[in-house]
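Removed: one protein chain of the complex. Kept in place: all other protein chains.
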Amino acid sequence: MKKFTFIYKVPWVDTDALGIVHFSNYFRLCERTEQELFNSLNLEGEEIFLPRVHAKCDYRYPLKFNQNAKVMMHILEIGRRHITLDYEIWNDDENKLSAHCTIVVVPVDKDMKSADLNENIIKKLSEYVDDQKK
Amino acid sequence: MKKFTFIYKVPWVDTDALGIVHFSNYFRLCERTEQELFNSLNLEGEEIFLPRVHAKCDYRYPLKFNQNAKVMMHILEIGRRHITLDYEIWNDDENKLSAHCTIVVVPVDKDMKSADLNENIIKKLSEYVDDQKK
Amino acid sequence: MKKFTFIYKVPWVDTDALGIVHFSNYFRLCERTEQELFNSLNLEGEEIFLPRVHAKCDYRYPLKFNQNAKVMMHILEIGRRHITLDYEIWNDDENKLSAHCTIVVVPVDKDMKSADLNENIIKKLSEYVDDQKK
Partner (left out) sequence: MKKFTFIYKVPWVDTDALGIVHFSNYFRLCERTEQELFNSLNLEGEEIFLPRVHAKCDYRYPLKFNQNAKVMMHILEIGRRHITLDYEIWNDDENKLSAHCTIVVVPVDKDMKSADLNENIIKKLSEYVDDQKK
């Protein structure tokens, strides 16, 4: 299984008064990684929106200002009507797993109506699908 | 079981290009509600920090700019070393459940070391604990 | 001159690793106050968007988690094609001026094309206009 990797430099605004990245920002980082994955596959032109129906993170170790977060992403499941995305977010400076997140998205059109993922998207994403699920 | 209720007026900045509240902002709203709960119990002076170890939301229905989100919160579990918080977030203008979230927090001191919840906090929070768990 | 007042309880996520409200969040608080002003005047139904063309803040004193920010807002200038908004943001717990901000907005329609403020909006907002400018 291939994983998509994205490095994110922690900005000051992501930190909170405990000096660590706020837990809500991990979800934003997951989405930021998904954006880079779609760009890398030239899928950014597809007129598809993917609202989240489920999102969760387990937090293990903090990230601090200016540290590198390394996100390793793959796809747990993909179908015409949903994609289940899996993210390991590492504190790359300290080589510790910072969080493990899962997000389920469903395709809709611009009017927020259910839509099918087209074959092109499914095919291109397939290289990141968990082997055991193929 | 008593639920703690908090009304939140959706600000413009919480919306995204689909015109709905970004999924990450639901987690922030949960935390904002927790803050109000603690204030209502005069617990804000306790020198306790509660980092999240787990957070999840299931999304059902969107929230838009200037709508009222009504958060109904209660406690699923409380122990010396964790609290499991449950949130129903309603689109109050349309009387629809917008999201259902669960967050698990663990007490630490200012140096991010594990700490015990003191009896005062546990006692005050107990009125919001799910009856079936008592 | 009448000022519009809005109280805002500082949430955890607004703070940064220095333990104070991040400077960008003052701009969001200004916008949040403007929303409340428009709601108080029953202007929320007007199909008008007000993108910012200028925004500035001078920062004097920090705001911390769970403190009350008291925003005192009035209108410096209003015309068909712009409104200049003035905000004093107070740290109400310590009775210190935290920041002074000015924001200039211009009306556009949903397609981002220039539009005129209608008479109803101008009339309702006029009670908050700086007397010396009338």
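As written, the chain order gives the labels A, B and C, with residue 1 at the start of each chain.
Everything that follows uses one rule, which is that contacts are C-beta pairs under 8 Å (C-beta built on N, C-alpha and C of every residue); 3 or more make two chains touch, one makes a residue touch a chain.
Please read all numbers here as calculations on a predicted model, not as lab measurements.
Contact with the chain not shown here comes from a single listed residue; of C:58, C:94 or C:116, that residue is C:58.
Touching the missing chain, out of A:3, A:32, A:54 or A:124, is residue A:32.
If you put the missing chain back, the residues of chain A touching it would be 9, 11-13, 28, 31-32, 35-36, 39, 44, 66. Contacts to the hidden chain, counted on chain B, fall at residues 12-13, 15-20, 22, 24, 64-65. By the touch rule set out above, chain C reaches the unshown chain at residues 18, 20, 23-25, 27-28, 31, 49, 51-59, 62, 112.
Rule of thumb we're sticking to: only the chains that are shown with their structure count from here on.
With centres defined by CA atoms alone, the chain at the far end from chain C is A. Per-chain CA centroids place chain A at a distance of 24 Å from chain B.
Centre-to-centre separation of chain B and chain C, using mean CA positions: 28 Å. For chain C, residues that reach two or more other chains under the stated contact definition are 12-13.
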